[in-house]
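First up is the structure itself, then whatever we jot down about it.
All protein chains of the complex are present and in place, except for one that has been dropped.
All chains are identified by letter, namely A, B and C, in their written order; residue positions are counted from 1 within each chain.
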Amino acid sequence: MIKTFKEIAFSIENAPAWQQKYREIMLLGKQLPPMPGVLKTDSALVPGCESKVWIYLDFDLEENTLVIVGDSDTRIVKGLLAIVLALYNGLTPEQVIKTDALAEFSRLGLIQHLSPSRGNGIKAMVERIQSMAADRSL
Amino acid sequence: MIKTFKEIAFSIENAPAWQQKYREIMLLGKQLPPMPGVLKTDSALVPGCESKVWIYLDFDLEENTLVIVGDSDTRIVKGLLAIVLALYNGLTPEQVIKTDALAEFSRLGLIQHLSPSRGNGIKAMVERIQSMAADRSL
Amino acid sequence: MFDVEKIRADFPALKQLINEQPLVYLDSAATTQKPQAVIAATEQFYARNNANVHRGRHTLSEQATLAYEQARATVAAFFNITANELVWTKGATEAINLVTNGLSEQLDNQSTIVISALEHHANIVPWQQLAKRTGATLLTLPLQQNGRFNVEQCVNFIEQHKPTVLAITHASNALGNITPLETILHAAKLQHTITLVDGAQAALHLQPNLQQLGCDFYVFSAHKMLGPTGLGGLYGRYERLNSLAVYQTGGEMIETVTLTETTFRQAPAKFESGTPNIAAVIAFSAAIKYLVSLDKTNVYTHEQAIFNYAVEKLQLIDGITIYSDINNNIGTLCFNYKDEHPFDIATLLDGYGVAVRSGHHCAQPLMQHLGINGSVRASFAFYNNHKDVDLFIAALQECIALLD
Partner (left out) sequence: MFDVEKIRADFPALKQLINEQPLVYLDSAATTQKPQAVIAATEQFYARNNANVHRGRHTLSEQATLAYEQARATVAAFFNITANELVWTKGATEAINLVTNGLSEQLDNQSTIVISALEHHANIVPWQQLAKRTGATLLTLPLQQNGRFNVEQCVNFIEQHKPTVLAITHASNALGNITPLETILHAAKLQHTITLVDGAQAALHLQPNLQQLGCDFYVFSAHKMLGPTGLGGLYGRYERLNSLAVYQTGGEMIETVTLTETTFRQAPAKFESGTPNIAAVIAFSAAIKYLVSLDKTNVYTHEQAIFNYAVEKLQLIDGITIYSDINNNIGTLCFNYKDEHPFDIATLLDGYGVAVRSGHHCAQPLMQHLGINGSVRASFAFYNNHKDVDLFIAALQECIALLD
């Protein structure tokens, strides 16, 4: 069962210790539906990451919403991906633009994972999502 | 009339102010016998100096002494050259090796002019003299 | 308001005695003094945040990476460019070499490279080497006998030769003269010329808006802009920049490496191999923040006032020849006294605590052009005050008395 962002935020915000926070994150990663192998193409791979991170973005023209699929070979990044997905999946471009991942991650005490350091693909992922939304909302 | 190194040292050491010291040095430069034009070859020119400095070294086999001729287009370097000449000209290789220009310049309060900075050719000159002396004393 | 005494208090090195006299530092064209903010940023980095960047998962490394990339953004904003158009190098010299190396494959024996006789060696020799490598022709822009450009002549020259590349200084390091860049760059653009501007001297004094200036490349050195040694920068219009061939190779700039093949990243990373000068980048952003806090107009007005005051005083001394263009200058005074050797003047001035430069200022072709062996150069920055000028002039008069 996929949790909503609200549910995720609640359990992370209320984690009594940072260990618990990471436990939650890794659990979210575990619950992420597997990414179909055919989508794990070279172009889906975020370059320059220490961990492997795949992002597949699509646009549902009928619903006017973003479709995001992702995966990672590390547990923590996969969990963070799950949070980003919960945040943006199924939103319209206008809603995406109004949703500030930086602010949300900051609120959850996870802001360091959006640092410009190229160690994980989360920041790149958010940027790709925002840029697709910008293109689509024109 | 060319002064001996002792005479030079006396007047420089007893200069009441640094201005007087430089006045003495520039005076020494003025009194230096002119260097014959034929000796001012490219190979006599010390490379990398801001001022032009020529050094011609020879060895008097009969007397077993070094012969040093030098010139510069700046007044101060020319004066310093005159001091080096007074220190080394006419010495045997063994005497040259025993004569420590660094110590003498230090005593006269002129040690900064022997810094490894390549602004003047004095250090290079002393090195050339010492190395010729070393070759000859073997 | 611009309170120079308050500003001087920010520069610890200015508060010292040289040969028992207060230091009068007139050698800012060689390197500027550093404000306390820069010294403190360096210390803070080494004493607390020291870590390598980009590759570590730990807090120190993340913090260092963040500070490092924020510094790039700060400096990019100063020049009004985007952060990915800014490559860190070890100095202006390396930045020019990076470009001349990177252009090797874009030039051939049909190409023309134009430089000027006013350039610092760093903006001459790499172009000579590029010309030698590629067979390109190296030409120099017409320069008047007095070391100034006639804009019309320059434009004509560019129209005639249609250079592939034009490399020109923003301000002369020997004379301080500001190049009339606007017209020259415009003419070059019409010929689709690749343009590089050497901003090593000008960047501090003119604080250029590079997007507006419209050159393809611009280089600078941090140590001449209140920042640390060992750091410089290259701005390149993104496509132009990214089109340059890779320069140094190694860690950081690669995407993947196998024993047989390597793929590279995109600019700016592609040109930044090896561990960067992290401390210097962070300290330099402190320098830029300090400079910005002083307000560009105030800084410029003060510098010009000091420069004009010095010119006025210097012109009153009999036997002085000034080579600088005094109406169009970043604050550098190039002069000689009669036929005295500049070396002697500089050495004697030092006895009075006055720091100036003498020599050819790494601009031998310009000296040849002006028909002199060298000169004395007194270069001013915003932290100089009227008293500096007074002490300088008084010392110069004493030196002249010693020499005459």
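A few points about this structure:
Here, contacts are C-beta pairs under 8 Å (C-beta built on N, C-alpha and C of every residue); 3 or more make two chains touch, one makes a residue touch a chain.
Small disclaimer: the values here were computed from a predicted structure and weren't measured.
Checked against the hidden chain, the listed residues C:Val4, C:Val125 or C:Leu402 yield one contact partner: C:Val125.
Summary of contacts with the chain left out: across C:Gly147, C:Pro163, C:Gly236 or C:Pro365, the touching residue is C:Pro365. Note on the undisplayed chain: of the listed residues C:Leu86, C:Leu107, C:Cys154 or C:Ile278, the one touching it is C:Ile278. From the set C:Pro208, C:Pro228, C:Pro268 or C:Gly331, the residue in touch with the chain omitted from the display is C:Pro228, counting the whole complex.
Mapped onto subunit C, the interface with the missing chain covers residues 12-13, 16, 18-19, 23, 25, 27, 30-31, 33-34, 38-39, 42-43, 46-52, 55-61, 90-94, 96-97, 117, 120-122, 124-126, 128-129, 138, 140, 221, 223, 228-232, 246, 248-252, 254, 256-262, 273-280, 343, 346-347, 349-350, 354-359, 362, 364-365, 368. Mapped onto subunit A, the interface with the missing chain covers residues 18-19, 22-23, 26, 50-52, 73-77, 119-120.
We take it that only the chains that are shown with their structure count from here on.
Rounded to a whole number, the gap between the C-alpha centres of subunit B and subunit C is 38 angstrom.
Averaging C-alpha coordinates per chain places the centre of subunit A 76 Å away from that of subunit B. Centre to centre, using the average C-alpha position, subunit A and subunit C are separated by 44 Å.
The residues of subunit B never reach two or more other chains; the list is empty.
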